[in-house]
Each structure stands twice: as C-alpha cells, then as structure tokens.
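All protein chains of the complex are present and in place, except for one that has been dropped.
Moving on to chain A:
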Amino acid sequence: MTPRIEKESFTIRQLHEKLVKKEVSAKEIAEEFLERIKREEGTLNAFITQTPELALAQAKEVDEKIASGREIPLLSGVPCAVKDSILVEGVACTAGSKILQEYIAPYDATVTRKLREQGALFVGKTNTDEFNMGSSTENSAFGVTRNPHDPERVAGGTSGGSAAAVAAGEALVALGADTGGSIRLPAAFCGVVGLKPTYGAVSRSGLIAMASSLDQIGSLAQRAQDAEDLFAVICGKDELDATSLEYEYKPLENFALKNLRVGVAKEFFGEGLMPEIAERMKAVLQKLEDAGATVQEIRLPHAKYALAAYYIISTSEVSANLARFDGIRYGKRAAKIRTLLDGYLQSRGEYLGDEVKRRIMLGTYALSAGYYEAYYLKAQKVRTLLQKDFQAAFAKVDVIMGPPSPFLPFKIGERNEDPLAMYLVDLYTVPVNLVGLPALSLPAGSVGNLPVGLQIISKPLEENLLFAVAKELENLV
C-alpha cells in the first residue's frame, strides 16, 4: 500500500513564525488538523475522545491575542494530542478502561495546564492500553490503534494512539507516558521521535498512575526539534509531585557528532533480535563513525534480568495503585450489589480488563507473605546492580545506542494470546525505567514499509544531549 504519511511541511517553529506574521490563523490550523483527524480516524482509531470544540475555542483565544498585538508563546496554536491517561479538565479521561468510561477530569494535569497556558490546541485524547499496561494498544477497552504504515499491524503501545496520531499528521505533537517503553516502542513502530525523560524531569501530577517509581510523561513528534520544544515546556519542578526535580532545560549549542562516544551493549543485540533490525543498527552506527563518532562495545551484564525485575516491581506497584478503582469515589460500580465487599469484587471483576487483572494478581502475589523476599526484594536488588552497570558504562561513553525493540511492528492479534510473548516486546526498553535514565527513540530507516527505531540512552538530566544527537542523526539516516 502507498504510504499515506507525508512529512509535515512545517515544524513548531515555522508554524509559530507563520502565526506571528499572520500568514495563517490558529483557526485555520485547528480546522486543517481536525479535518485530517476526520479523514484518518476511520482506519487508525488513534483517539478515544476527540475534542474539536476545545481546539477551536483555544485557537480563537490565540487569534485574539495575535490580533491585539500581544506576543504569543512558542506552542500557541500547535495542535497537540494528549494520551488518555493524562487529565485535561472537563474532558473524559478513560485510561483505556471501561471502569473509567464515564469519568470527566475535574482538573488539568500539570503538563496539560502548562500547555494550555502556552496556547496549545488540544485536538483529542489518544488511545492507550488499559491503564498503560501492554505493548500494542490491543488491551484498550476502546479498540486497537492501527499502524499508519500498515493498518494490519499494531502501532505499538501503550502510547500507540499518540504515536499514530503524530505519524499520520493528526497532531503536530503529542504527550505520552512511558513506564516500560510506552513512548519509545510506539514511536519506533510508527516512525516518529519519542522521549522518555529522566525520572522526575516532568511532573506526574494528573497522570493516572500505573507504577509510580517508573512512570514518566514525555513528548512525541515527527521531528526531534519539535519533541524538544514540547519537552522544554513540560519539564521542571512541580509542588504537586514531590518526586519532580528542579530542572531548567537548556539545549546544547554547537553540538557535533565528532568525538561523541557511543556505547553499544551486546545485551541489546541478543538472541531474538530480528536480523533486519540488527542490520539497520549496524548501518546507523557506521554512519556515526563516518561522522567522527567513536563506537565502542560496553557491557550491561544485568540487562538480561531487567525484564523479570521490571515485571515484578511494576506489577507490585500496579497492585497498590489500582486498589483505588473500587467503584466508590469514581469509576463504574457493578449494578446489583448488596454489600460493600460485593461492590469491590464485582466492579473490579466486571470492568477491569484481563491484562490489568493479570498484573494486579502478579503484583499481589509478589508482595504477599512468604513471597516478598524472593520476588519484590530480589528484584529491587537486581535494580541496584543494573544501575551500577549503567554507571560503569557511562564512565566510558556519552550515550548508549541500540534497538528499542527486538521486533518490527507485528500483526494485530499475533502476540496477545500469550502474555509472556507480549512482555518480551519490552526487553530493551524496560532497563532505563528501572534506573530512571532518559532515553529517546528516533526513526532509523525502515525494513520494507515498516519503520525501525533507534534507542539512544544518556545519563540522567542529559535530555539536551539526546536531542542534540537526534537532530544530527535525523539528517544522516
């Protein structure tokens, strides 16, 4: 099939300039993107909720500001999609779950408040695996999101809706959330840029929690510069999130690939990696060397234990975080119940999906008496060892590169019968979440018509290096 995706003719900065020079109005931009959504959604299902009225109202405010001669912030008039696990005041927020089907966000998440203040246009809430659990959006209660490059295939998950929306030009940028790869994997599968920031770089206030020590909100865009401009706005300390860090983002000036020290871990090129992806990686690394970077092998001896540690720690946190969905304060309650306990059991039994139940059960088991030490405590110690691996590696190199996933976008239905087969998709993305490192997935060519991503990992709070490398590499691959 012919690719329906054309690179946008403008970036955030070009759009900003056009708005300021009055070559285009925010209303026209909003209408153009809403039209694209109308055109694409029949196939893609990237959105759970579309918010055309909100986008048009926001566009009107931007146009009034411009007309009155006031300055507008960089993201004014930028069409933005928001993952449906992030609150936008007055708009439904389901997190991909039936239990929250009727939930209306009473307030903005900190990130959406910041974007609203910038004058961004919210075009809709994007599809996600239920409560951010999955790798394909097949676990959404509202249907799978299809990959814009091949509608028979998944867009990746859990922020599959955000990645597909950006790839298909339904939004210029999008917010996603990444607990174990949920931004980077769909970014790779849909051929867009996706950043999972350093843990604490972006406030989690107003993000429906999956695993609180791992969750992080990040940006998706077709180009690294746009993802960077979005990140620069959403990052920083927030009194509503005690784990957020003081962070004033400064892009790297005058960066060149020459002398960049790139580490390649053989643990990210292991058994199960599709050979076509390995080939692509080699080609990219060669280009880096040609540009003057040095590529050296590093070891992350505990990376092969990261997936097991991740699924123990994340499900343990899930079992605690999802206890709040009990049909009392919010969410659906089962119809025919007599007692309080009935209400808990039946509401959760009826309205939570299978993967969510599976993970709650795994976490409950891992934390239960007699198993805590063997699973949870052990996994946390492995986490320490993994952190030491990364620290040792970053003593030698500036960035670590590899594939974000061992697989190309797979066919819808291909993996969702076997939970473990789906978990293996996350093999290369989960290590950085355990350690809290920032990582970015960048388009790195394709195999046939399917996009391949490149994962770039850096030391904490060096998002500016990731973006600098990404902006250079974009021109090379």
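What we mean here is this: a residue touches a chain if its C-beta (ideal position, glycine included) is under 8 Å from a C-beta of that chain, and two chains touch if they have at least 3 such contacts; residues count from 1.
The working rule: contacts and distances are computed from a predicted model.
Considering only "SUF system FeS cluster assembly SufBD core domain-containing protein", "Acyl-CoA dehydrogenase family protein", "Transketolase" or "Aspartyl/glutamyl-tRNA(Asn/Gln) amidotransferase subunit C", the record for the omitted chain gives "Aspartyl/glutamyl-tRNA(Asn/Gln) amidotransferase subunit C", by its UniProt protein name. For the options A:L340, A:A392 or A:L476, the residue in contact with the chain missing from this view is A:L340. In the complete complex, the hidden chain is touched by one of A:L172, A:L207 or A:V435, namely A:V435. Within the set A:R299, A:K381 or A:K396, the residue that contacts the chain not displayed is A:K381.
Within the complete assembly, A:Y311 is the residue of A:Y249, A:Y311, A:F394 or A:Y428 that touches the hidden chain.
Which of A:I234, A:I360 or A:A393 touches the hidden chain is settled by the complete complex: it is A:I360. Touching the omitted chain from chain A are residues 103-104, 106-107, 199-200, 213, 239, 242-243, 245, 302, 304-305, 308-309, 311-312, 319, 323, 326-333, 337-346, 348-350, 352, 357-358, 360-362, 364-365, 368, 375, 377-385, 387, 418-420, 423, 434-437, 460.
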